[in-house]
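Report on the following structure.
Removed from the display is one protein chain of the complex; every other protein chain stays in position.
Right, chain A next:
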């Protein structure tokens, strides 16, 4: 029996995400992936049924890891501002440390793989963030509002900054590097915007 070599498994995962990011889902093939990893096509087909299975499994595995990093040390009992700050810390850390995986998820969002994978991500988030938000609303730390409104204020600014950072430029092509000062200044404005007026 073939022995599953963890190093190879991680290499396959990393290369697969890189290929999807550079060539898109259409340009991705199991053959090309095998060549890029220096392993046989047969080895890949032993572990994955087909291209869709391979992409889905890799995405699910990475989504699980992202969930662990984002939610792992998140305490739903924190105050609203502290909890949101922790989320900003965790999410920015994951994205900054995992640029390929983050770009891979961006591609996934507009693909046919989206439903299967997002279902897994959202499920974990719903449980923990649901408790956190209900408590914050009950304590009048934030008003109840549609999820889309909340997300657009609470997290979209962070993702905009991270996008500028990855592209190395902001509006009008101005060079940009994200630093702590810019991030937390933006965060303070987000908390201000979400704090109910007395």
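Observations, loosely collected:
Here is the rule we go by: contacts are C-beta pairs under 8 Å (C-beta built on N, C-alpha and C of every residue); 3 or more make two chains touch, one makes a residue touch a chain; residues count from 1.
In the analysis below, contacts and distances are computed from a predicted model.
The subunit not displayed here is recorded in UniProt as "Copper chaperone", chosen from "Copper chaperone", "NitT/TauT family transport system ATP-binding protein", "Tripartite tricarboxylate transporter permease" or "Cell wall polymerase". Only one of the listed residues, A:30, A:60, A:78 or A:182, touches the absent chain: A:30. Of the listed positions A:8, A:51 or A:86, the one in contact with the omitted chain in the full complex is A:51.
The omitted chain makes contact with just one of the residues A:41, A:118 or A:153: A:41.
Across the interface with the omitted chain, chain A contributes residues 1-2, 29-31, 40-43, 45-47, 49-53.
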